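What follows is chain A.
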Amino acid sequence: MMSAQGFGDLTLLLAIPVIGAALLLFLPRRQSCALFTVALLASAAAFLWSLKIFNRFDGGSGAMQLVERVAWMPAVGIQYLLGIDGISIFLVLLTTFLMPLALLASWSVRDKVKEYLIFMLLLETGMLGAFLALDLVLFYVFWEVMLVPMYFLIGVWGGTRRIYAALKFVLFTMAGSLLMLVAIIYLATRHAQMTQALTFDVMQLYELHLPVEQQFWLFLAFALSFAIKVPLFPFHTWLPDAHVEAPTAGSVILAGVLLKLGTYGFLRFALPLFPDAAIALMPYLIALSVIGIVYGALVAMMQTDIKKLVAYSSVSHLGFVMLGLCALNMQGVQGSLYQMLNHGLSTGALFLLVGMIYDRRHTRLISEFGGLWKQMPLFSALLLVVTFSSIGLPGLNGFVGEFLILLGAFRVTPAWTAVAASGVILGAVYMLWMFRRVIFGPLNNPENQKLQDLNSRELIILTPIIFLIVLMGVYPQPFLSRMQPAVEANLKRILAMPAAPAAVQIEVSGEPKNDGR
Partner candidate 1 sequence: MIALHNYLILSAVIFSIGVIGVLIRRNLIVVLMSIELMLNAVNLTFIAFSRYLGSTDGQVIVFFVMAVAAAEAVIGLAIIISVYRHRQSLDPQEMQLLKW
Partner candidate 2 sequence: MDTASFIFYLLATLLVIASLLVVFLRNVVHCAMALVTALLLIAVMFVTLHAPMLCVLQVMVYAGAIMVLFLFVIMFLNPGALEQQRGLWWGFGTLLAMMLAGVLVPLVATSDLPADPVAATELFGSPEMLAKSLFSDYVLPFEIASVLLLVAIIGAVVLAKREN
Partner candidate 3 sequence: MDVNLVPLLPAVQVLVTALVVTLRDLFIKDGESRGVLAFYSLVGLGLAAAEVFFLLGGRQEGAFNDSYMLDRFALFFALIFILAAALTILSAIDYVRQTGMREGEFYALILFATVGMIVMAAANDLMVFFLGLETMSIAVYVLTGMWRSNGRSSEAAMKYFLMGAFATGFLLYGIALIYGATGSTNLAQISAYLLDQPSEWPVYLIGGGFLLLIGFAFKVGAVPFHFWVPDVYEGAPTPVTGFMSVAVKAAAFAAWARILLYKLSPLDNDWVFPLWIIAIATMTLGNLLAITQHSIKRMLAYSSIAHAGYLLIPIVVGVEWGGLPLLFYLLAYSFMTLGAFAVLTSMTEGDESKDGYSDFAGLGFKRPFLALAMALFMLSLAGFPPLAGFTGKFYVFRSAVLSGHLNLAIIGVLNSLLSVIFYLRVIVAMYMEEGGAAGKSFRQAPFVYIAVAIALLGTIYLGILPADALDWSRRAFGSLE
């Protein structure tokens, strides 16, 4: 499947938002309705196109598909190399799916609409590119490209401390990614020295087996970059700031997609490129993940601002995702991948809901609310579903991911997993606490007595998410089965090396044992 050449469907997918942004440039800034329509159409077109790609996608194969390969800087072997597999396809879908909803949720943006929409669309391209890129340099380019629109979104349309938050976001991210750049260069250099082939093609670089001590540093550089993005404890402090200050759609995209790039980076790059180092350092990563789970939850519990609470809950949830990756077995990794989607949906929805209530009340302090069920039953009901999805209630999507993650991790590190599992309790504690204080209780605050329930636009935003939350909880198999071959291929890459320590068990056999049935 790697033979395809030239530009193709994936490039078009990347281009659609850019085309939309270009169209916006030529529209007069006063007609915000037209601007919104164009942006919405562009993102919807991207979503439809990604569905078409999904349709063409062969879920039974673990190989890269729809590969597009164009020489970019041939002198040093940098290519415009795109491809998609079971790992990235769903993240791409998640991105294109959330973007129209985020745009719809931006209706309350009245200021500088044109620029806002342009940045949103560019952000989409950046994220999609990062998921699709198979050339390390190209990946890095997209990785950085998406930083800029996000910076603007937070900095221009954010809250009171937006400038601080935006700068912190950028600096944190760049702190990691610049070192990764050096590591990328070094890796390709070593590859060139050892094989005489000058390339940044990640599929080729997988084949390279560096000595452990070199892998060690390279892995650290990659891992730092991704860990900051995830964010792994203790690199997380940019996240609450960014989330709190970002506009609703920014938070949705940030939590929904951007954070996934960190875990995706681990899965796609850091782990398979440097398997020996990854396995040697795994205990530390596991420890950080688990600390993040518990720590994030504890801190979330004490927050007075709903958005901040959700932000810290992301720290906790992403800790789960990392833990699953660290398990390096089918259940853990697949669970992680699944949980990335879940988190994208449920946390995205949470931010949307918080945004909706913020639009009405212009506050996010938990203490300002109470008894909203009376006034906003629809809102409350949807928040309830999303809350339980976030808690990981069986039957909703969160459970499947969390269960697989914990199961996978438990097979590797029971003690840490047991601690991590306590995060499930803590998750219930802070989410339900928040829910209780916001939704239940008497409707005392006169400000709240005038609240309007969700309007149809808001319902349109939330309905598809809720639908997916339920669907992915009840019937995850269509998702899982398409992920499996790619995850398996990836795991083989990571584990198929001589020095795997005994603690890590290799289990990548695809066929389930169906005895007695």
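Just so it is clear, contacts are C-beta pairs under 8 Å (C-beta built on N, C-alpha and C of every residue); 3 or more make two chains touch, one makes a residue touch a chain; residues count from 1.
Behind the choice of candidates: all candidates are chains of the complex that A comes from, given by their letters.
In this text the structure is predicted, and so the values were computed from the model without any measurement.
Among the chains 1, 2 or 3 offered as candidates, the one in contact with chain A in this complex is candidate 3. Within the complex formed with candidate 3, the chain A residues making contact are 71-76, 112, 115, 137, 140-141, 144-145, 147-148, 151-152, 155-156, 162-163, 166-167, 170-171, 174-175, 178-179, 181-182, 185-186, 189.
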